[in-house]
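The other protein chains are all here in position, but one chain of the complex has been omitted.
Chain naming follows the written order as A, B, C and D, and within any one chain the residues start at number 1.
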Amino acid sequence: MIAAFSFTALAAVFTALAAAPFFLGTYGTGFLLGLVGYVTLASAWALFSGPTRYVSLATVAFFGIGAYTVAVLYETLPSWLVLVVAALIGLVVALLVGLSTLRLAGVYFVIFTFGLAELIRQIVTWYEVNITGTLGRYLFVDYGPEVVYWKLLALCAVTLAIGYLVKRSRWGLALKMIGDDEVVAEHCGLPTARVKLALFAASSVIITLVGAIQAPRWTYIEPTIVFNPTISFLTLIMALLGGAGRLWGPVVGAVPLFLLFEWLSANFPDHYSIILGLLFIAIVFVLPNGVLGFLEEHWTRLRANRSAKSDLEKREAG
Amino acid sequence: MQDLLDVRNLTKRFGGLTAVNDLSFTLRQGEVAALLGPNGSGKTTALNMISGFQPASSGTVLLDGERLTGRPPHWISHAGVARTFQLVRVLSSLNVEENILAAVMFRKNPPAKETAQEEVQRLLEDVGLAGRSNENAASLTYIDQKRMELARALASKPKLLLLDEWLAGLNPSELSIGIGLISNLNEKGITILLVEHVMDAIRALCPRAVVMNAGRKIADGATAEVLRDPEVVRAYLGGAHAVA
Amino acid sequence: MTLTTTLIAGLVLGGTYALVAMGLTLQYGIARIMNLAYGDMIITAAFAAFIVQALPSINPLTGLAIVVPGGFVFGYLVYVFLLSPLVKRAPNQAALEVDSILTTFGLLFVIQGVLLVLFGSNYTSYTFLNVPVSIFGTTVAANRLIALVLALAIGLLFYALLTRTRWGTALRAVAVSPQSAQLVGINTDRAAAIAFAMGTALAAAGGTVISMYQTFTATGGVVFTMKALIVVIMGGVGNLLGALTAGLVLGIVETAVSTYVDPGLTLAATYTIFLVVLLWRPEGLFGRRVR
Amino acid sequence: MLSLEALSVRYGKHIALDNVHLRVDPGETVVILGANGAGKSSLLKAISGLVTPEPGARIALDGHELAGVPPHRIPDEGIALVPEGRGIFTALTVDENLALGAYSKRARAGEARQREFIFDLFPRLAERRKQIAGTMSGGEQQMVAIARALMSNPRLLMLDEPSLGLAPVVVGELFDALGRIGASGVALLLVEQNVTISLQLAARGYLLEVGRVVGEGSAVELKEDPAVRRAFLGLNA
Partner (left out) sequence: ALPGTAQDHPDKVKIGYAVSKTGANAGGAAMTTIPNYKLWLSDLEAKGGLEMPDGTKIPVELIEYDDRSSAEEVVRAVERLAGQDEAHFILPPWGTGFNLAVAPLFDRYGYPQLAVSAVTDKAPDFVKRWPKSFWFLGGGHDYTNALATLLADQVKAGVINSKVAMISVADGFGIDLVTAARPSFKEAGLDVVMDQTYPVGTQDFTTILNEAKASGADTFVAFSYPPGTFALTQQAQVNSFNPKVLYLGVGVGFPPYGANLGEKAEGIMTLGGIDPANESNKAYRERHNEVNGQYPDLWGSVITYASLQMLEEAIKRVGLDREAVSKELSTGTFETVLGETSLQDNQLRNLWLVGQWQDGTLAGVAPADRKGASKAKLPKQPW
């Protein structure tokens, strides 16, 4: 009953979002585009990093790979095929990275993935400079932001659906086990290496696709633009803030943060940084369990209060 | 009865230290044996190598004639070896029920979810944790965590169960419950290798004992005899407690 | 270029990396705070040095005497007011990590914002002691040499302090197990505050020295944070000697690649060497694995 | 010497200790018995300041109030704890663990002597002074935990299941040593599941059941106490 209801509600929300470009102007569409982009990034990131607690900063590596693949291939291949190729490249890189990071844990993994993103950026730069002899690539497409937005929205829906299915299946449990204690997980019969690899690959392919879909927005593709480490950081922060261990955590982290960024940079361009920083600190202090944790807590308390009250009323009535 | 476990010339070196030195022994199907020895004699290390947690420096381990050495722990688990840890390890973000469910769902032939859940309840009952499904695993007391760990080990339907000081820290009445639990398991056909310092339990449970000292096997045989062996007494039991 | 020249040039470059990283290894390795605002603290110190050296009769070296204690006090206050409450409420290290990442991410913005308001986003630079010094026939800049010397001095001094004194051992104990540290009578809150403050003081020293020869901007802190993290992780978290070694190794590798291969690949080489080290030793050069 | 009055401890809604009164006289050895989850560890933790008791509790050492004193001050008062689960500094060497045991000021003077005593008691530790404690075997780690507490030259030594994981020969030596330590005037507060041996060592004891003191008396009385016999000596009874 409840599940059916939430499914209908979700479908309605996505339909409304899909129809939005017909009612909103370009700015509105661009805004939603950016928002959905980050929601997808954060959700895809949390798919792997949330339950396993392997905090990855390689986000922008895959994002950039996606964008670059499009910049290189968009003239030679039909656009759907470009996406497929991008996904494949992302997959191969993810498997290589995954295999090589199996032994790393904690902060060593974090910084390794950061180093990896930088390495890929350096290699792409070096390749472009020395082999192709030019650095920036131009990417002129004949469709507008709505098309980019719809593609992203679809990817976002797929990402959330994957997240939902993984959570519900035993693989969700598997990831939590890995996050808690890999040794125990192994001894319980879980092939941890394979599971980690598979999920990391899935998450990375989605991130690659986000980059590939979003690239036409910038017309000009350059390593400094598409391998901008800020993207990794923002993704991580959004997911952590919302609560990376939950399906909707990244969403409730990304949406308010994105709104906040937008609002602050529009209204306080000179003090943006300071206000944002202070708000950030305040959020950590006020919401120790992330936004979703906060919501859940209050929701349960609210419900508890309400049912207690109704109990009381019943008793008084009786 | 045929040999279930066959440990041959197992050796583990840490830098200059040889923690397990050329250890060989076999366990028959259905046997309960103790692995004894002073602190630091290499018992846990031996279990670690059998269960695949640590790679052996040399030597082999066979289960039912199949080679375990060189295999990852999950493979060994699927082959039928389960273990508990000397210092309990719980999956702390999961509740009690999920801790067990995890092991049920990832054993060799996992059942459907509903059957799995029923099975988890039965396991919890078996170890005395019935009705505590939803408690957070991390907030259990030490002993209850141990019970949960045992249930988790059993959930993988092992042929061979490795218990590392599972009975340590139990008071005498709890101990007798624990002993009952283990002998029950044995009756169900599970072969058990028990590392333990609690002599009462050893005597009650294990007809046979293997004793290590400084990485080497120094005795192997009927428990009562082994415990009278002067070398075992000197290195392990100590004069005053030889008969405690 | 001869091998000695490459080696010396590499060491001098590595000195800067090591200098920058050592404060972070204290903060993360001992106070258990993953400080994303670390680089911004370095930049703050660089600006402070820039102001101080403009005062009559103070050069940047004597400026250290002002900036470094200032860094210590700043770090102490940040820890006590911003981080200590998080440490106290964190149920485990993982939770603390998330909280400290988020908080210092906020702090990064605040520091950056204040610097932007005060100094704008322009490139800032001045020079001091930009004079040649010859070592074994290789010419290096005196100001960069100072960075190397300071890095060596600080690295060895702190290494000795941390490993040879009870006080230092106590600091490391806090990192291993804060709860047990209390049991033996260590005031963990204060120890962590001091470790964090020392880390900030080292960042301040680094910022001051670097400002003598590098151009900096209010928004350039992240670069330092990341470089420092690379060095810290490569050396093994919490290990001063590790940070020192890793920094020097990176310097030498960059210089060698720039000399013998292609300057375009220096950063690629840095990251490659970093990744290779981690693949070979997942706890870094000097890290310890505990069962 | 140590007296606890109206000590209650709760974790969230769960009440672990409920109005406990307890005393340890100077130089006395006292054992706390109780089933799994009775609150024994919580009691020792409360004395060490690791858990905060409910308001109204009094924890006095020689009349000096300890409730509310931060935990890092407790060793200076002369109280040492061998905690449940060992709590050693896993990344540090054995030597460093011992040095930290003598961190509090009152311990510094006798440090060398304590160290000698410990190496005598646990020769294994003397062999392994430079080993990273976290790589040691379970029993060896337990030795480190006990040794670290001994290093602080305590007036009151609290041990939470010290025999856990120790080989019988070592347990014997440990309890012999504890006997000597007790004889030298150090008060001991012991939580131990090995009831037989702990009642040999202790002069007096308390019986905890779900957070309350339900029995108290001399070792001999306790041994005869039906509740104790039922609960703890089941095997031997």
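Quick note on the criterion: a contact is a pair of C-beta atoms (placed from the backbone, for glycine too) under 8 Å apart; a residue touches a chain by one contact, two chains touch by 3 or more.
All of these numbers come straight from a predicted model, not from anything done at the bench.
Considering the intact complex, the chain excluded from display touches A, C.
Touch with the chain omitted from the figure is made, among C:T4, C:T62, C:S121 or C:T165, by C:S121. When the omitted chain is restored, the residue from C:T139, C:T165 or C:Q179 that touches it is C:T139.
When the omitted chain is restored, the residue from A:S6, A:N130 or A:S169 that touches it is A:N130.
If you put the missing chain back, the residues of chain A touching it would be 25-31, 33-34, 37, 122, 125-126, 128-130, 133-136, 138, 140, 144-145, 214, 217-220, 222-226, 228, 230, 265-266, 269-270, 272-273. Where chain C meets the omitted chain, the residues involved are 1, 5-6, 9, 12-13, 16, 112, 116, 120-123, 125-127, 130-132, 139-141, 144, 213-215, 217-220, 223, 254-255, 258-259, 262-264, 266-268.
As a convention for this text, only the chains that are shown with their structure count from here on.
When the interfaces C-D and B-D are ranked by C-beta pairs in contact, the top one is B-D.
One simple way to say how far apart two chains are is to compare their mean CA positions; for chain B and chain C this gives 47 Å. In this assembly, the C-alpha centroid of chain C lies 42 Å from the C-alpha centroid of chain D. Chain contacts: chain B has no residue touching two or more partner chains.
Shared interface positions of chain D, defined as residues touching 2 or more other chains, are 135.
Residues of chain D that touch chain B in their complex: 11, 33, 35-37, 84-86, 124, 135-140, 142-143, 161, 164-173, 193, 195-197, 230-236. By the touch criterion stated above, chain C contacts chain D in their complex at residues 166, 169-170, 172-173, 175-177, 179-188, 288, 290-291. Of all residues in chain A, only 170, 173-174, 176-177, 179-181, 183-193, 245 touch chain B in the complex they form.
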